[in-house]
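Omission of a single protein chain aside, the complex is shown with its protein chains in their original locations.
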Amino acid sequence: MSYQFDFSALLPYWPVFLQGVWLTLKLSALATVFGFVVGTLCAIARADGPPWLKTVVAIYVETIRNTPLLVQIFLVYFGFASLGLKVTANTAAVAALVVNVGAYTCEIVRAGLESIHKSQLEAAECLGLTRTQTYWHVIVRPAIERVYPALTSQYVLLMLASSITSQISAEELTAVANRIQSDTFRSFETYIVTGALYIVLSFVVRAAFTLFGLVIFPRRRKLGTAI
Amino acid sequence: MSLTPVHLQFIAIGGLWTIGLSAIAFIGGSIIGFALALARISPSPLVRRLAAGYIQIVQGTPLLVTLFLFYFGLAVIGLDRLPAIVAAGFGLVVYSSAFLAEIWRGCLESVPKTQWEAAECLALTRWQRMTRVILPQAMRIATAPTVGFLVQIVKNTSLASVVGFVELAQAGKLVNNTIFEPFTVFIVVAAFYFVICYPLSAWSRSLERKLNVGRR
């Protein structure tokens, strides 16, 4: 129990840590944007697609939700290779995260779509809106507004889970930390700093989502209540 | 080289360790998580804040980093000869406790306030109110999300592989190191996880449906 903490050995590495933070933000932002698109399309397909497509989406969602992200990352990484495609670890990381978070997004958005009452569709129909117009204005937009808090939590989890891509040596905060600890041999201190940075990141990401929500949902800004 | 029955058996044993580690994480996480959930609704603001702080710190740190912290932290206090399951177990218990605490706090709070008041008017003590009135109702609500979180625990035990614990994912890595058929090996590993997780997911969903029907 005579361990001497020594954080000073990490001081020269602070630009490297910051670089790691930036890479993690970039990685998770990419995965969030594409994951949202994939997930929303899947939710729409699952709610209103042809039967075969519903089945395909259901299989996709269940497969992803019942297997670990780590294994999905390996499968995507080695899957590209076995297809003869040469991709960087980072591309494979983003692809795996998109596939993963797309499935969770699908479930969340689907719950939102199902929460829109049938009478809303009838009203839109009676105003003469086309199917597509109704879908966009009366179903998808309010549904996403309604599940926005759940999506926010999911994307904060995604940011934290992106640390797992260090296992295929993708460039992000945890991979950077792994390198620093093997350089300095101050492993415990390195991961304490890393953990603290992730905590800060999770606050920052959550705050960013809240702000973004206020910008894109004027109703939330004005009334401050959930739809 | 290709996958042989010996490899499959090795992976299957890894699967048993996955289940074992999940059980440790769930049982340990439940005990601490339950205490935390109670602390979160404690009358004392200090207790509430401490519990909230713990939960925020754990939920804000990636499990991978938590596992590294326990792995290197145990070594720091001179316990570097412990088997890998100790660090993995501690890390997963801490992780599960924070999430279970938040799930259960939500369930406790979803019991209508009038139930507390009614129990209070019957002159029950705080402990009696909790055990006789609130908990039985909260537990009914809590089963579905708890089983759902069990799926998260099983999947997240895969991260114990980073501290060298041989569960499913690590077993897969080791087999792959000898035969180098990554795609096949990890499909098999994924299938094992699916077989463990899918029944739990389905169970959680059916519990949720039953609860919703009961409420209507």
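Remarks
Order as written gives the chain letters A and B; numbering starts at 1 within each chain.
Note that in this section a residue touches a chain if its C-beta (ideal position, glycine included) is under 8 Å from a C-beta of that chain, and two chains touch if they have at least 3 such contacts.
The rule is simple: contacts and distances are computed from a predicted model.
This complex has a chain not shown, and the name its UniProt record holds, of "Phosphoribosylformylglycinamidine synthase subunit PurQ", "TonB-dependent receptor", "Amino acid ABC transporter ATP-binding protein" or "Aspartyl/glutamyl-tRNA(Asn/Gln) amidotransferase subunit C", is "Amino acid ABC transporter ATP-binding protein". For the chain that is not shown, the touched chains among those present are A, taking the whole complex. Touch with the chain omitted from the figure is made, among A:A58, A:A111 or A:L129, by A:L129. Only one of A:K26, A:K54, A:R141 or A:R179 touches the chain withheld from this view, namely A:R141. Residues of subunit A that touch the chain left out of the display are 119-120, 122-130, 133, 137-138, 141-142, 145, 217-219, 222-223, 225, 227.
Keep in mind that, in the parts below, only the chains that are shown with their structure count from here on.
Listed in rising order, the residues of subunit A touching subunit B in the complex are 1, 3, 62-63, 65-72, 74-75, 78-79, 81-82, 160-161, 163-164, 166-167, 174, 177, 181, 187-188, 191-192, 194-195, 198-199, 201-203.
On the side of subunit B, the complex with subunit A involves touching residues 56-57, 59-66, 68-69, 72-73, 75-78, 151, 155-156, 158-159, 161-162, 169, 172, 182-183, 186-187, 189-190, 193-194, 197-198, 201.
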